[in-house]
Structures are given as structure tokens and as C-alpha cells.
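Heads up, one of the protein chains got dropped from this complex, but the rest are sitting where they should.
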Amino acid sequence: MPTDDHKRVETKAQSATAQLTKRATVRAMESILDEHFVVLDHGFVRVIDYMGDDAAIVQAARVSYGAGTRHVREDRALIRYLLRHRHTTPFEMCELKLHIKAPIFVARQWLRHRTASVNEYSARYSKLDREFYVPDVEHLQSVLEEQVGRRRASTSGMDDLFTVNSSVTEPLALAAQSSTNKQGRDDVLTGDEAKQALSAINWISKNAYGIYRSLLNENRRGNTKDPNHVGLARELARAALPVNYYTQFYWKIDLHNLLHFLSLRADDHAQYEIRAYAEVILDKIVANWVPATHQAFRDYTMDAVPLSAGGLSVVKRLVTKRKSVNQENSGLSKREWRELMEVLGLDP
Amino acid sequence: MPTDDHKRVETKAQSATAQLTKRATVRAMESILDEHFVVLDHGFVRVIDYMGDDAAIVQAARVSYGAGTRHVREDRALIRYLLRHRHTTPFEMCELKLHIKAPIFVARQWLRHRTASVNEYSARYSKLDREFYVPDVEHLQSVLEEQVGRRRASTSGMDDLFTVNSSVTEPLALAAQSSTNKQGRDDVLTGDEAKQALSAINWISKNAYGIYRSLLNENRRGNTKDPNHVGLARELARAALPVNYYTQFYWKIDLHNLLHFLSLRADDHAQYEIRAYAEVILDKIVANWVPATHQAFRDYTMDAVPLSAGGLSVVKRLVTKRKSVNQENSGLSKREWRELMEVLGLDP
Amino acid sequence: MPTDDHKRVETKAQSATAQLTKRATVRAMESILDEHFVVLDHGFVRVIDYMGDDAAIVQAARVSYGAGTRHVREDRALIRYLLRHRHTTPFEMCELKLHIKAPIFVARQWLRHRTASVNEYSARYSKLDREFYVPDVEHLQSVLEEQVGRRRASTSGMDDLFTVNSSVTEPLALAAQSSTNKQGRDDVLTGDEAKQALSAINWISKNAYGIYRSLLNENRRGNTKDPNHVGLARELARAALPVNYYTQFYWKIDLHNLLHFLSLRADDHAQYEIRAYAEVILDKIVANWVPATHQAFRDYTMDAVPLSAGGLSVVKRLVTKRKSVNQENSGLSKREWRELMEVLGLDP
Partner (left out) sequence: MPTDDHKRVETKAQSATAQLTKRATVRAMESILDEHFVVLDHGFVRVIDYMGDDAAIVQAARVSYGAGTRHVREDRALIRYLLRHRHTTPFEMCELKLHIKAPIFVARQWLRHRTASVNEYSARYSKLDREFYVPDVEHLQSVLEEQVGRRRASTSGMDDLFTVNSSVTEPLALAAQSSTNKQGRDDVLTGDEAKQALSAINWISKNAYGIYRSLLNENRRGNTKDPNHVGLARELARAALPVNYYTQFYWKIDLHNLLHFLSLRADDHAQYEIRAYAEVILDKIVANWVPATHQAFRDYTMDAVPLSAGGLSVVKRLVTKRKSVNQENSGLSKREWRELMEVLGLDP
């Protein structure tokens, strides 16, 4: 668990003793305020502040329908209606402020989303801690397995559309295909190989920090190494550090844009490392903060599927059974047909 | 067709004679550049400038997949893939600049979309022309018809969730319900009544302009009325003008955000007046500009339907027919069930 | 004073009884939460919710400077430093949610700002109240006076750059110039004329509402006028209403973007009507919410002036007095010179 490293940037903004407020307040959020939800080996997510709740969404929606609306049958039903019909603006009326600690390569994916406010730890002004991400063996094996599976099946993703660099992927495909007895795959998954990979990542990360320290003219205890020298500027010394080093940032976003972020980053196609954060935010924070919205989001976004014009036409024919339908007469491409059958749980 | 009124704000930015460029150029767009697509009674849309084309989207997507991608099977397939899987950033690489003339109440809905650049005609600094929107009788009748139908069926929209102001809507419902022989509805649709409404809108609009002119101390020919007086500031005099008066603006937006705008405003639920503009943009401009994207957008957005987690489960049961499924055992609310059956073309 | 009209859209989001929270809480804000700050004749601003305080800005700035920062000499000094040097991101860490009631033409200027979240009362779904803005006589006279003055001096604004429509402005100029004894101006300011203008605005506004009501098939008491008819759709009937009619909206914005809004809309060049709102937000809300930021914003933005490269060069010469400097040898245009002398309180 992260202990001291993050303390430095924590301040007294959260009052030690609770205060009285007339603002919308969510008891379940109060109890997790400031808690560190651990993610990966050194990362965390913690809630710094929040504004609004499920009722605030309803309240904003009511403004839009003003005098014509006296009461609402049920807040929950209205929230579901709004989300189902893409009336998204009321969800912008809630705001969340998080403190995130994550590897740089995760932060880079994260901060690609532009509809949030960010204050990130600056490696120009401050020294980075000696903390880097190394995947655990179990996870690495499942990634490798998935990767091999992907090469084999080659069903989804970009691979069909882009002819990928043969020097990189064909050997993998070969390796997979040549192993009738799945030997190739078993080989891949030996703990030894995974351990070797991890130890290599570990080695380079540690060495990089040693060099970083030298460049700053520091010894291991963080003291000056050579008093006759000035170290390199931090903004340049950090050039040596790999992207698995941890950074931290404050991240403030409204609920609508947060849900959009989660729909992309808690999705199966997201890289495991950022998904780990997204899932914590979704299940441990959003679920506590706005439970009705959380459930509606599950039903209408995360667990929903889009049906294209062509897909709808196929489903209609399947349901009425009047005409038999197959890929050839469906109007769908092979890929689209495969995707649709998968969604419907049918045999392609 | 609007003739002189908009000329004033047109300038020489579009060169009279074509020039050579190495930028991405779309022949079909060149031929409609500067053309006024008439909308409503005095409005229009015209293309001022554009950046990029279908190929520019593909080019940007390729940057993301870099060294690993040598060639793409088909640009069209990639565009469809990107849109289907919500890889939206490449679509931001195209940009469109339009000149719009629309009633103020339409402009207000329009400019609610925040991801565009806008320069609107300022009624603080300049005098508004004497041009206002009056619906045509045919459209008004169809609106009235739809309105009555809506009150009767009361199936969709907000009405179920919000108990609407009885003084306004119940009488309408009564009117509809009391007419067993549909008399009420026929009455409603008499041309006389529609004409009366139009003539009232016409009357107030004209009188408002008369007052606007007086406040500015102008006579009908646009000259000073009384040389001993200074008129009221334009920014205050315009207070008298109704929201059906025309305004104009330049509107610049990227293709991704334009498609989002169109998905909401070319939709059946959008008010007819703004839909009229959205349809022109979609069918006459986007279709010429980025034909592959236009087709994919039709298939995967405009004509697609979302299937919620619950809806998908119902469809699976319908397709396999293993278990009979109805609203009660579906897990869907009555409203959701009705919406789903409608989508599938089945009897609720 | 607004009394009942706005009650309808107010809901229980603000708890009647205060609750305990560990979030950043500002006592001065708690005491004005929900209060209606009256603006213009029927408008108001009220605080719905807020997130963060001066300390939250400091806290976010500290994240950026991380391990290298142990304590800060003074929060106030840091806030001033951040604002002075355009380190704006920490100010995004505070958020404000307001409920605004304002004339449509004010709302149009307001919502041109794109970096906020908005839920506006919808005249598509709900009936607008019979409330419209009419300037008071005193204000109107001062506007007229200013207007005449502006025409006369013709020093600032767009007038120099744009040759304005002669039919409108020349008479004004004539009126001013012909009156050697300032008669023209005195004439202009007669209460009679101002009253006439107001009564015209009043007349058209009331008549418009009468027609609006007719189109909706309502009588004065808000009941159905003719049970055999269906009224016009609200979304069309509103076409008759002038832009001085009141609308309402929820508006949520972060502090950085709020300050930017205020720097433009609390400025002398903003139209009086929106400035009236901006000043209330600045002096009654921001000043209570984040007092240190408020003071810094006054000093470094509202009451500050930019000095162009050329202007700086002139000031340097003025200060050292080594060389005499005038418009001709200054490198500034006449307009720029005049603006600079005005800023410095010197005679042009």
C-alpha cells in the first residue's frame, strides 16, 4: 500500500472535523472521502471532493421543463429516461474531484480526455520518487495468453484492417499455428519467461533511477553527491526515466464526461492498466455517489450494444423467422456479421 | 430566395477565380462553395470553407497505428470500422465552416452546442433586418395533427414522467377525446385556424419592427424620423423584437462534433425548424464532402438503435424462441418494452 | 421582486437542515446559499452549490510542485503569484453552480461562453411566464447620454474602424453637432422621450403575450379558451415573444472560466444588462467564496491594463524623461496613443 510517498501532496483541505453544510451531501461519499483505493502496485485513486448527487440531476432536468412540471413520478425513472434518450446535460451538473497516482503511460492515455481539469505533479519542478510499475506474473501470463489467442483467432481489433508489420506479428502467428499440441502457448506461459520479462523491466527501471539520481548530483540517501558540482536541471534529468514511473494528478470532471471516460476505459478493449483504475472509479466511487445513475449507466451504456441499420434488419428477420437470413443475404460484411452473431450469442 | 439581405456580410474571402493548392481538395465541395441552400422562408446555409476529406480521416488514423501499418485494405472499410467502434478522434481532423441564417429561436438551440466556433451578427452594433419566420400553413397543419396525435397516444416523450400543467394540456386531450367522430381533429386542421395563427404571428412581428424602428428614431425608408432626437441604443431597441426574427452567424466545427450535432438535430425528436437545417447539412453538404463517412454515419448512427442490457436479453430470447418472453417477465418497464417492440416492428 | 415565479423550479436538493461534511466548506457561502440576489426588474442570481475554496486552489498548485514543496509561506501570496503569472489550472479546481433568471437577450450573450454546463428552461416543453424586461427611466437616460457622448467624441469602439450605416448614426451626430447650446442632448434626455420608449417596449411585450396565449388557446386565467380547438405547439407559439422575455437556467462553471467570463462581462464595454449580473456574481458571490482570489483578480485583471510592446517603450521614455515622446515619434497609431494617454491619466 502506498504510504508516505503521497502524503507530501496531501493537505488540510479536507477538514479533520466535519462541518455543517446545506449543500447536497451523500453519506456514502463522506465515508470514502480521502480513502486510498489501491490500484496496481503503487497507484491509487482517492476522492478529494464531489458536488451534487442523483437528485441534483433530476433538479437540473426539471429546470428545463419548468412550469409544465409539477412533480416527477420517480427520480430513478427520470434518470433512466434521460440516459436512455441521450439528454446528457443534467449529468454535467454533478462534479467529482479525484487524486490519482498512476504510471506515466497510463496518465498519458488518461489525459487524452480533454473535458476535465488537471493539476499534475511536475517533473520540471520536483523530483520524481523511485516508484515504477512492474506487472505481476499472473497478469502478465493472462496478457500473453490473450495475445496469443488474438493472433490465432485474429477476429477482432485492427489486425484485419491494417496489414501489420510482418517482422513483429507473423512470427507470433507462426509460433501459435505451428504448435498443434498447444506447445507454443504452454512455452509462452512458463513462469520463467514471464519472470525474465519482469526482471528486465525491473532492471532497466532501477538503473534509470540510478542515472536520474546521478544527473541530479544526488546519492542514495538523497543528499548531494559532490558539493563541487551542480546537478542537471530536473526537467532534463527526468529524460532518463521510463514511462512506467509513477506520476500523480488531481483530476476534476463532471459526471457526464466521467461516464463517457468510463465507457471507453472500463471497456474490455482498454489496456488492462487503465481499466484497473476505471473499474475502481465505476464500482467503488460512482456506485456510491450516484447509485441510480450508476445502474442506468450499466444498463444503457456499459452492458448495452448498438445495433446498426443493417444489424437491426437482420434481427427483425431472425425474430419473425419469415425469411432465413445469413451473412450473404444480410447486407453485412463478414466482420459485421461475426460481431452481430457474437452479440446475439448465436453461431456465426 | 434570400437575395440582397445577406450580401452585405459576404466578402471577398472566396476568390473570384480559383487558385492552385496542394491541400486536400474535394471537387464536389468546390462546386457548392458559396451556394445558398435555402431553408425555411428566409434562411439559408452556405459553405464558406472546408478542411480535409475522407482520406484525411484515414491518414490521421494511420498516424495512430504508425510503423505497424503499411497499407489499408480499403479506406472505406477503415472509416466504417472507426465509426462503428467509436474511434472518433480521426473525424476531428476535418473541419467545416458554414454561414447560417436562421430565426433566433433556432439559433438558440443551435448555439447550445459548445464545440464549435461562432461569430454571430450582433444586434448591439448593427440593425436587424425586417425579416421574421412564419411557418407555412401545410407545416403548421402537420404540426397540429402530430400534436393532437401525441396527446391522444401519449406514448412517448416527457409527458409520462412529468405531470404536465393541466391548464394547458388537458383541454387538448379533452378536445381529442371528446371527438368520437374525430370532429375535434378535423376542426383543428381547418385551414382557417392555421391561417389565423399565422396572421397573428405575422401581425405581432410586423408591429414589433415598427416599434423597433421608432425606438431607433427611423422612418420606413430607414432615414431619421426626427432630427431633434437621438434614438435608443440598438442594444436596447432590439428588446422589442420576437425570437422569430432572423439572425446570421458563421459556424466552424470539426466533423466529429458536426456528426454529433446532426445525430441530435436531424433526429425526429428535434424541432422541425432546426431539423430542416440539419437535414440540408447532412444530405447536401456532408454527403458531398465525405461520402464514405456520410454512409457509415447513416448506418451506424442515424439509422441505428441502441439495445440496452435488458433489451438485448429480450432479443436473444426472441431469436432462439426457447422461452416465451413478454413485458412481465422481460425485466423491462412498460415504456421500455413498448419502445423495444416498436424498434423491432412487433406488436406490443 | 421575484416571488412565486421561480419557486416552481426549485426543489429539495438543498436540504432544509444542514448536514455534516468533510468537504471544503465556506461559511460565508453557506449563509448565502439559496438566497435570491435580485438583478434588473425580474431577474435574479442564486447559488445552488459550490466546490472548493481558496485553499483548494493552493492544494492543487502544490500537487504540481510535489515533493519539492514542504510548506507555503502564505496561501494568499501563492494565489496572487498564480494569477499574476497565468498559472490558471489550479483555479479550475473550484466549481460554482448558479441559478440565473435573465432576459433572453442577456441569456444569449451569456451562453455564448462555452466552458460551462447549462440547463435552460425549455420553451419547447413549458410555457413562458408573462415577465419581460423594461429598462428603468434613469438607466435609459444615462444610456442615451452615453450614446450621444459616444457619437460626439467618437473616440472609442468600433466606429472608427467600421464606417457605420449613415442612416442611423449620422443623424445622431448631426443632432449632437447642431446643438451648440447642448439643446439636442437636453432634448434627448427629457423624461418624456424616455418614457415614450419604455411605454412602447411595454406595449409590444404585453401584446406579444396576448398573442402567445391565444396561440396556445388559453385565456387570461390560463384556462382553455375554446375547448373545440387544440392550441399551437408551444415550440411554435413562442415565436411571438420578444427577446426581453425572461428565461432561466442552471449554470455550472469552474472558477478559472468564471473569472474569464467576469473579466469580459463585468467590464465597462459589456452591455449594462449583463454587467448587472456579472457585478452581482463578482461582488456578492465570488468575494464571499474565494476572498483571496477575488482580491487578486481585482488587482491583476479587472483593474489592470495591458501594455503593448509599443506602449511599454513609450512608458519607459516617459519615466526616464531622457527623450521627449509624442504620438508622432512613438510608433503608436493615433488611437493607440489616445488609449495609452487615457490609461496613464495624461493629456493626449
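Letters A, B and C mark the chains in the order given here, with residues in each chain numbered from 1 onward.
Here is the rule we go by: contacts are C-beta pairs under 8 Å (C-beta built on N, C-alpha and C of every residue); 3 or more make two chains touch, one makes a residue touch a chain.
Worth saying up front: this structure is predicted, and the values here are computed from it rather than measured.
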### Query
With respect to the chain omitted from the figure, which of A:K22, A:R238, A:R265 or A:H294 is a touching residue?
A:R238
### Query
Which is it among A:L78, A:L216 or A:V325 that touches the chain not included here?
A:L216
#### Entry: Option touching the unshown chain, where A:G52, A:P90, A:P103 or A:G310 are the choices
A:P103
### Task
Mind listing the chain A residues that contact the chain we can't see here?
103-105, 108, 111-112, 114-115, 118, 120, 123-127, 133, 135, 140, 143-144, 147-148, 151, 158, 165, 167-168, 171-172, 174-176, 184-185, 187-188, 193, 197, 200-201, 203-205, 207-208, 211, 214-218, 222-224, 227-236, 238-244, 271
### Message
For chain B, which positions touch the chain that isn't shown here?
### Response
8-9, 11-15, 18-25, 30, 33-34, 49-53, 55-56, 58-70, 89-90, 92-93, 95, 97, 99, 117-122, 125-129, 248-250, 252, 254
### Touch list for chain C against the chain that is not drawn
62, 65, 67-73, 77-78, 80-81, 84-86, 158, 160-165, 168, 264, 269, 298-300, 302-312, 315-316, 318-319, 321, 333, 335-336, 343-346
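The rule is simple: only the chains that are shown with their structure count from here on.
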### Task
Would you kindly state whether over half or under half of the residue numbers at the chain A/chain C interface are used by both copies, giving same or different?
same
## Note on the structure
With centres defined as the mean of Cα atoms, the chain at greatest distance from chain B is chain A
### Task
Could you give the separation in Å between the centres of chain A and chain B, each centre being the mean of its C-alpha atoms?
34
### Query
Counting in whole Å, what is the centre-to-centre distance of chain B and chain C, each centre being its mean C-alpha position?
29
### Summary
chain A to chain C, mean C-alpha position gap in Å, rounds to 40
### chain A residues counted as touching two or more neighbouring chains
65, 67-70
